[in-house]
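Note that one protein chain is taken out, while the other chains of the complex remain in position.
Note that the chains take the letters A and B in the order they are written out, and that residue 1 is the start of every chain.
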Amino acid sequence: MTQIELTVNGEKRSDEVEPRLLLVHYLRELLGLRAANVGCDTTSCGACTVLLDGKSVKSCTVLAVQASGHEVTTAEGLAVGGELHPVQAAFRQQHGLQCGFCTPGMVMATVGLLAENPHPTEAEVREGLEGNLCRCTGYHNIVRAVLAAAQAQAGQVTGEQVTA
Amino acid sequence: MSILGTRVLRTEDPRFLTTGGVYVEDLVDERLDGACHVFFVRSPVAHARISGIDASAALAAPGVVAVFTAADVADLPTIPPSGPMNKHMQQPMLATDKVRYVGEPVAVVVVEQPYQGEDALELVAVDYEPLPAVLGFDPSDDTLLFEDAGTNVAGWWGNPAELKADLFDGCEVVVSQVIINQRVAPAPMESRGAAAVWGADGRLTAWIPNQGAQGTKGGLARMLNLEPSQVRVITPDVGGAFGAKFGADREHVIVAWVARELGRPARWSETRYENLIGMTHGRAQQHTITIGGSRDGDVLAYRLEVVQDAGAYVRAGGFLPMLTRLMTSGPYDIPRAESVAKVVVTSTTPIGAYRGAGRPEASAALERAIDLFAAEAGLDPADVRRKNLLPAFTEPHRTAFGALYDTGDYVTGLERALAAAGYVELRAEQAARRARGDVRQLGIGLASYVEITGMGEGEGSGPNENATVEVRPDGTATILTGTSPHGQGHQTAWAMLASEELGIPVEKITLKWGDTDLIPKGGGTGGSRSLQLGGAAVRQASQELIEEARQRAAAQLEASPADLVYDKTKTSFNVAGDPDAAVPLTQLAEQERLLIRAVFTGPGATFPFGTHVAVVEVDAETGKPTLLRMITVDDAGVVLNPLLAEGQRHGGIGQGAAQAMVEEVVYDTDGNPLTTSFADYPFVSATELPSFELVDSQTPTTYNPLGVKGIGEAGSIGSTPAVQNAIVDAVAHLGVRHIDMPTTSRRIWQAIRAAGQHSESEHA
Partner (left out) sequence: MIPAKFDYVAAESAGHAIELLAEHGDDAKVLAGGHSLLPMMKLRLATPELLIDIGGLDELAGVSVDGPDLVVGATTRHADLAASELARAEAPLLAYAASQVGDPQIRHRGTIGGSLSHADPAADLPMALVALGGTVVVEGQAGTRTVGADDFFLGYFETVLAPDELVTAVRVPRRPGVPWGYQKFVRRANDWAIVGVAALDGRIALANMGPTPLRAAAAENALAAGASAADAAELAADGTSPGEDLHADREYRRHLARILTRRALEHETA
């Protein structure tokens, strides 16, 4: 067993884990954060995407021990005070989810994508989500949602600038 | 203003977006405390005799509770084939003397902790004596999958001896083609799973991701030799199904059996590897088509000969070709048409329903046939469709195959799609690229389709579904439905239907489904049946509830029911002209439960239709295809919530295009599957698809008061042949006549090269 110390959704954690424990299972089984799902065996589907130090990663291919000393954000950690995060709100507004299984991963990948590229084109959105699979939506409304979220976030930034 | 027809946002979404859905693997329930975990030992060989199983090393491994084999579950029945198929082709719960496909469950290992399962699986030693694999659409009987059956042919739909020798007499143009509708994996993002526990009363409670808890309950009861009353199925959130989660699989039965045997709850969740070999596959049909007609484009005769590869056990594969045959002539008026279907077994994963289930296959064969005919006659494929589509009809139309089309206006659908695509301009652009000899050639593909939706019975005869609506004293309402949403948005849509009648806002209406103790009957969600049957039942129950309330309010107000007006904005009855003499629904609900159960029964299946136009680019040097545009008319009658209907179309279009271009389950010549992960099975990402251009078209049906037909599968039925036709079209000028799906870059390149060599040898 190995001791790990990390921050998950802003909360400091310290746990003893088996070295082979995957981050996704640490989140799901030890912390009860079950939004991230396991959809494949091969780092292909992205349903387990979370943010590690603000960057999207597939938590099925990160050992919990590798996350020690770092910050993890999951879909559960996005909404503040019961208000949906702009990306979550955009997914709802644009009907960017159906069965919901890929959704937390898709949302986290989008948050990561927009942090790196706040004003993506449609092509950049599609490329930016190439690591996240969805079987329900044909991606059409997911792409709409990401573009809408980018616009909403740009609006917020502009608003702050105006205030400042 | 009516809420119907408006873009109401899904009330389901907030929890999916924040804490995520509660899928079977996410379940936290005190009834499942202390659950053991079930892992399946699966056959690594396609066809073999099992000469021994040694579980001793596994039993000694940390955390292993038990190992079970076929001998342990000998009390469980075998599963007979579906349809009128050879009854000797029985499926055991665990492989007994033989394994018949890679992935067949051979034994189960039960462990305390999930991480112990895979360690222990490696320690179960099974001795296999390999037998030759049985593969392809024409498997020889030299090696039999089922010795008792005496053949690898499971059965027939139709009689091949009755095919008419003179069917194509008088046709100036006749074309034949063998077309493969390849095997694909349903691959819902959530794979299969189960959780099961037995009560002290001997009753089973099973949580299983499914498409209809009642059907799953029936299957479990039958396969566990139980009375239906001894089984309760609860449906957790379901992460996609696409036809492959109907009923109960043998793994579900085994998990329940293990829970009973060990006297403790048991859980199972499938890896993606297991899912890609263990869950049913879809399609897997071979079509031999012959089409004939006049040189000016009248299609006079069409023959469809189907071979269904059912896989190792005849599950839905036994009846899918029946649906394919039913839709043989599609949206066309073909004077002479016939079809026949043979079902064979092979040493591969069993075939089941997959988005469209039998109908996309019919459509794919027919739409390729129309294009092959047009190419042979030198005609524009749009013109051939115009000329042969059935004219608009409002009285039901009976086809030669017995299908009764309710309403349709196929030509208008075609014209709308062509206009939206800019068909004439696209053809001009294509001609220009051809003339220039561009590397990137343009292809335009059409598919006009009609499909069948809304079959399936929850109770009684005729397509039907039930709903229970209750208004509560606090002003909220609850709906119980026999449908089983897993992404379709029933919670929102059913609430819209009830809200329309009751005036209670959508946010205050809760939908419940998938608990067989709460909702004993229901036909589930599949075959695009839910809105037209289940939704119609919600409307009916809501209306009946208002009538029941009117009677009660009238008694209270000592007025005639006919004099009462229901004010939806106040959710209250008042005497006409006297707003003060009012009784709110909530008051009536307080006095006595205000609850109505209704069953809606429709007169028959409904037939949505449409036309898809696909525009592709093919790199003529490498063969690489790129899907540029998808323009679709999908007319499924009246649209209740455009947001949801469009979502269903998008998903279907994407899945259908993926089948046309990339997806295929591949086996090697020994029957080893080569596509056992998402690294190998080419599930498309956002990068491979364009945004879709949807054209609105709503031709109501008269079969239900909502005027709606099913929209769940239409997208995949139209898009698959449209994309395939577009790819062939892009390289048709190089001499290419046909390319089988998936139209990968390699296949396209090979087709271009073969056509070039063919024309060179002609010139030589």
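Worth a mention:
Everything below uses one rule, namely that a contact is a pair of C-beta atoms (placed from the backbone, for glycine too) under 8 Å apart; a residue touches a chain by one contact, two chains touch by 3 or more.
Since we're looking at a predicted model, the values are computed, not measured.
The chain not shown here is touched by just one of B:S56, B:T394 or B:T687, and that residue is B:T687.
Where subunit A meets the omitted chain, the residues involved are 2, 18-20, 22, 25, 41-44, 46, 49, 52, 55-58, 60-63, 65-66, 68-69, 109, 112-113, 116, 127-128, 130-132. The set of subunit B residues touching the chain not shown comprises 115, 118-119, 122, 271, 273, 621-622, 624, 662, 666, 674-675, 679-680, 682, 684-685, 687-688, 744-746, 749-750.
What we mean here is this: only the chains that are shown with their structure count from here on.
With each centre defined as the average position of its C-alpha atoms, the distance from subunit A to subunit B rounds to 29 Å. Of all the residues in subunit A, the ones that touch subunit B in their complex are 18, 20-21, 25, 28, 32, 34-42, 44-45, 47, 75-76, 78-79, 84, 88, 91-93, 95, 97-104, 107, 122, 125-127, 129-143. The residues of subunit B lying in touch with subunit A in their complex are 9-10, 12-14, 16-23, 25-26, 28, 115, 187-191, 237-240, 242, 271-273, 486-489, 643-644, 646-647, 650-655, 677-679, 683, 685-687, 689, 691-692, 715.
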